[in-house]
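What follows is a single structure, written as structure tokens, with notes after it.
One protein chain omitted, others in place.
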Amino acid sequence: MTGAVLASDTARQARFPVQQERGQRAVFCGLTSIIWLHRKIQDAFFLVVGSRTCAHLIQSAAGVMIFAEPRFATAVLQDKDLAGLADANEELDRVAAQVIARRPEIRTIFLVSSCPSEVIKLDLGNAAQRLGEIYGGRVKFVDYSGSGIETTFTQGEDRCLESLTAQLPADTSDKLSLMVCGTLPDVVEDQFARIFEQLGIGPVRFFPARNSDDMPPVGSNTRLLLAQPYLGDTARALINRGAQLLAAPYPYGAEGTSAWLQAAATEWGIPASTFESVTAAPRARAEHAVAVQTRTLAGKRISFLPDSQLEIPLARFLQRECQMELGEIGTPFFDQQILAGELPLLPEGLRITEGQELDDQLDRVRQLQPDLTVCGMGIANPLEAEGLRTKWSIELVFTPVQGYDQAGDLAGLFTRPLLRKAQLGAQIWN
Amino acid sequence: MTGAVLASDTARQARFPVQQERGQRAVFCGLTSIIWLHRKIQDAFFLVVGSRTCAHLIQSAAGVMIFAEPRFATAVLQDKDLAGLADANEELDRVAAQVIARRPEIRTIFLVSSCPSEVIKLDLGNAAQRLGEIYGGRVKFVDYSGSGIETTFTQGEDRCLESLTAQLPADTSDKLSLMVCGTLPDVVEDQFARIFEQLGIGPVRFFPARNSDDMPPVGSNTRLLLAQPYLGDTARALINRGAQLLAAPYPYGAEGTSAWLQAAATEWGIPASTFESVTAAPRARAEHAVAVQTRTLAGKRISFLPDSQLEIPLARFLQRECQMELGEIGTPFFDQQILAGELPLLPEGLRITEGQELDDQLDRVRQLQPDLTVCGMGIANPLEAEGLRTKWSIELVFTPVQGYDQAGDLAGLFTRPLLRKAQLGAQIWN
Amino acid sequence: MELTFWTYEGPPHVGAIRIANSMQGVHLLLHSPQGDTYADLLFTMIERNNHRPPVTYTTFQARDLGGSTAELVTDTLRKTVARFKPSLLMVGDSCTAEIIQDQPGALAEGAGLDIPVVPLEMLAYARKENWGASETFYSLVRALLVRQAPPAGAQRPERPEGKRPSVNLLGPSSLGFRCRDDIIEVRKLFDTIGVDINVTAPLGASPQDLMRIPEADANVCLYPEVADAACSWLQRTFKQPTIKTVPIGVGATADFLQEVADTLQLDISPQTADAVCRLPWYSRSVDSTYLTGKRVFIFADATHAIAAARIARDEMGFEVVGLGTFSREQARDVRAVAKEYGLEALITDNYAEVEKAATELQPEMLLGTQMERHIAKKLGIGCVVISTPAHVQDFPARYSPQMGFEGANVIFDTWVHPLMMGLEEHLLAMFREDFEFNDNATPSHLACVGGTGHRPEQDSVANGVAVWDSDAEKELKKIPFFVRGKARRNTEQYAAERGVASINVETLYEAKAHYSR
Partner (left out) sequence: MELTFWTYEGPPHVGAIRIANSMQGVHLLLHSPQGDTYADLLFTMIERNNHRPPVTYTTFQARDLGGSTAELVTDTLRKTVARFKPSLLMVGDSCTAEIIQDQPGALAEGAGLDIPVVPLEMLAYARKENWGASETFYSLVRALLVRQAPPAGAQRPERPEGKRPSVNLLGPSSLGFRCRDDIIEVRKLFDTIGVDINVTAPLGASPQDLMRIPEADANVCLYPEVADAACSWLQRTFKQPTIKTVPIGVGATADFLQEVADTLQLDISPQTADAVCRLPWYSRSVDSTYLTGKRVFIFADATHAIAAARIARDEMGFEVVGLGTFSREQARDVRAVAKEYGLEALITDNYAEVEKAATELQPEMLLGTQMERHIAKKLGIGCVVISTPAHVQDFPARYSPQMGFEGANVIFDTWVHPLMMGLEEHLLAMFREDFEFNDNATPSHLACVGGTGHRPEQDSVANGVAVWDSDAEKELKKIPFFVRGKARRNTEQYAAERGVASINVETLYEAKAHYSR
């Protein structure tokens, strides 16, 4: 499935009249996912085949990461590549060799296609296969699309994992196993692993793993729990390989985390009493920590501009657990299938917008004057300058926010701008 | 011997008509030596008994040392201490206990008297004895004077080591041993130790040692080589305990280092061929390194304001090895006995001034217009602003400059201001 | 006796030298032993003055005691006046001379010099540098102006119609923190509202300038540590009102302008609307959101500590967890401010006490002096110097005021500098286990200045606290270092309050939830 960036045309429940907009968008492309993927898979290297724009995009979005050696780079296309004067295969071979010379410990190289490489129809799938043969198992090559004409922001991870799925070993075990899919911060992964162990659910494997050789097997006994709400294509690819998707809300907040864990517990037939005894204490902690933030958030109105596909689960959390009022919820892509666990928890009459017509949408925000608007980095300060408080959405992707013990932190990300406004007061001068 | 700060009245060779001045001085007091002593003796603590001025002096002179935990402090006298309302012994006991509580690993505490403690006649000798008994061997207490009415700058080390001499174990061995006396940078100490070993001179012990428990024994078989030209009282105290002083120039430059080593070699009866084979290579290195600097220094005129007592040996090095011309050589204290090895190397008609009349001396510098003036930190920038190049004298005390492999560095300290002037050119603006 | 590792202030006579060095035509004769001449380097090396301070030291020695020291004073007096030809001579003694009681001031007054002589009483064993500066400045002002004093009860005449209002800027001094640039910035403020500066003193003033002080409509007490005594006397004697707000920070600058307007009966609103200050927008820019609630501990002279607290809370969005000063003379003011912040002020000149307080509070940053740099280094946290005592780097080449609108810009940049940025914090939190991340990561923009490797795991808060089990220790290490100390402290406190003997992972997260706010 190579779904367009916009608009799956699947039928939707009448409760959610999803508006579609097809105008100017202000979103990152899928290459941006490399920022977290390259840190998560510690022996992988992401080689974008693209233009100087691609290189500049990633380093601008990840500009703060200069404290660590990057495991990504761009093979920047030159005039002669476009004019066909250079042989693309030779060029890729040369560049791949350079990467391997600099980072000999790398075990997987992702060849990531971009807008220009796709427009000129560079076949990275073929290239990956050829390079894989050249390096005969010493380095794996995997290709996927991170282009902005095909993917938006978090969809880059979806395409990456979808592509990786083809290479996962077959799980021929006759025992159930749980696959948690989607990049999670290390500390959150460890917490979930502990809880699953306490519940007696296992083996539990995380996808992607921290190393290329630890990628989980998949098979008909694999039960799939999505940790991130943007992995539709990956989920479908895993289903094609036999996995069964456990429908669940996403693990944001006490309620979301409980329901998410419950989905696995039900599948494993864990007794309610066990579930209760394992989750009661952390759930209570989460509820307490969220309650503290709710004092600030309750009754405040929040809008989302489309960005990360986290918008709908976050809106659910903020409305149900933090008592916020929901304004317009923009999302770059609305995927019915993977939101199945979320939709029943959303209130009637919610305004969901898929896609974007930026200027019109900003006009609606100005008119609604929400207390908080979640948006991309490019738009936040201009809205602030107009007197609107914003939450910079990329932080939501980079912060440990899933699970019980981060529920308070998640709510805190929304509280902070409001508290700051209260503390600093109205602006004087400038 | 508690020589006054100024003027030993010993007879002097007619070749050196030493002028004496008894006016305003601009020099540090002996407390300043604590800056290097407290770093050299790693388990010692220096407790000044004095005023806020004393504390402020040391921290101002050592202001840059904030990258290390200080092993010094001041017991600041209060009104009630002066009025006799507080019992000095009780106060000292309390303060010493505080020091030990904060730095329990300390093995020696030096009680250092200051101008005010001496004017009010506080008896720290008694206090040291009493405290020594209280802490019964666990912590040693040693007293000495670092006051500005008794000591100048490097004389603080002289008084410290003189006082420590009384506590040195007796050396009853019937074998000759060499004591190198005076604080040296660690790297220089190690180099000298290697050379003495290659020469077959030993055992060699350094005073002060890096730890309280390693202080060298002294006795009639001790041969004493001074590594610093300001240790007259210490030398005499060691002589009183049986040591024999080996007259030698100080180990600045190739010539000075060779002569200094030769004094020991002669005493140990080392064959000339051995001496030559051990020292030839490093001496050649030293000569080469100095020669490089001499290109800049030759023919340039240098004056010294009185400061560290290093003035005379340095003048000898700069004149003989670097071909500089000597202007006025000021020194705070001229000690015939410990300069015995240097005097024959100095040129006729040298103007040596002991003591100071600051304003008159500055007038003479202005009139002479030397290419370089060595002076204290307080005076350097004012002279620079008048267009005179200066060398900040405290650097000479803090830099590894002794021995063959530092001879080039020593010359380099004098070269640098001249090169800088050449590189930056005349000043424009301001 | 008072055990002193580092001292926040020099002795009082250093304050006197600061005043002498600030002024034109003033010379100080200081009866003191030779070691006291170290004070020269404060000016020539730290402040990079291109001249020696106008001080002559008698530099008496042991052999002079008990006889010739008084003679040395009169001799030096004669030589000094002949050589330097000052228009005014101040005479004082340092700590040691104070004991021998030669009374150099009286000797000088009796010497029949044809210039004004101002004797100083420095109380070396009870007072300190700032007091010495204040007392010296006050003594000078009083000595020069006491004869001009109007009769008691006389009213100050109204400012003549059409005459521009004017003020004196009192307090800026040599070695004072950023005084050189503050007075330029304050002058700009007064320019924009049409007020003239009559006299700035002591910095740059001559004794003749001091004589003109009463001509101004008000005195601006820019640095109370130095100018408070003089301002009070001028207010009593000449009925000159004192403007007391110190314009450090955006809010304080606004209040300052308001106080000026009220005092001089001006209408200033239209002009000040033009002022350009970037702090408010920079602080409200979304990349600054991470600053919210950063725990800062403030210890400085009273003026800068009070100003810093307000900026920290109201303009940067920090949490002020501790506030203190070594300025005992201004302790009452600092105590009052601390109360507003729900804190008890730490009033001490004992470095060890400040270190202890900072260690216990586990702040994320110190706003302090040169001394607090030591503490910050030990604790492995950021530090910004906001007050004397300061080092040569704190006397920069570039324009670096603390006061006024550009001062607020300078403060924003300087305070943010040592901190990890927001997204950077998050990335560190997310990928702690990436082998190419470094736990001791310096803020990325500082990465290149190298590291101390010196970020000790902080000791537990108190003795006898609960023991951490190994899983909990491991989990704690997953928390980025810049909040780990706080997490450790909170967890141990939580455990202690509940009598928990062994801390496990649950305890860690229980405490986290408990302390969430």
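Letters A, B and C mark the chains in the order given here, with residues in each chain numbered from 1 onward.
Here, a contact is a pair of C-beta atoms (placed from the backbone, for glycine too) under 8 Å apart; a residue touches a chain by one contact, two chains touch by 3 or more.
Because the structure is a prediction, the values reported are computed rather than measured.
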Interface partners of the hidden chain - shown chains only, full complex considered: A, B, C
Among C:108, C:186, C:381 or C:403, residue touching the chain not depicted: C:381
Of A:18, A:49 or A:352, the one touching the omitted chain in the full complex: A:49
Residue touching the undisplayed chain, where the options are B:170, B:187 or B:298: B:187
Footprint left on chain C by the chain that the document does not show: 45, 48, 50, 278-279, 281-282, 285-287, 366, 372-373, 376-377, 380-383, 391-393, 396-400, 406, 409-410, 412-413, 416-418, 421, 438-455, 481
Contact set of chain A toward the excluded chain (per top definition): 4-6, 23-32, 49, 51-57, 59-61, 63-64, 66-67, 69-70, 73-79, 81-82, 86, 91-92, 94-95, 98-99, 102, 115-116, 118-120, 147-150, 152, 359, 376-382, 384-385
Interface residues of chain B (partner: the chain not displayed): 36, 39-40, 42, 64-69, 71, 185-187, 190, 194, 210, 281-282, 285-286, 288-289, 292-293, 377, 380-381, 384-385, 390, 392, 394-395, 398-400, 404-405, 408, 412, 416-417, 419-420, 423-425, 427-430
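To be clear about the criterion, only the chains that are shown with their structure count from here on.
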Touching chain A and also chain C, the following chains: none
Approximate Å spacing (C-alpha centroids) for the pair chain A, chain C: 49
Distance between the centres, which are taken as Cα means, of chain C and chain B, whole angstrom: 36
Between chain B and chain A, distance of the C-alpha-averaged centres to the nearest whole Å: 67
Chain B, residues touching no fewer than two other chains: none
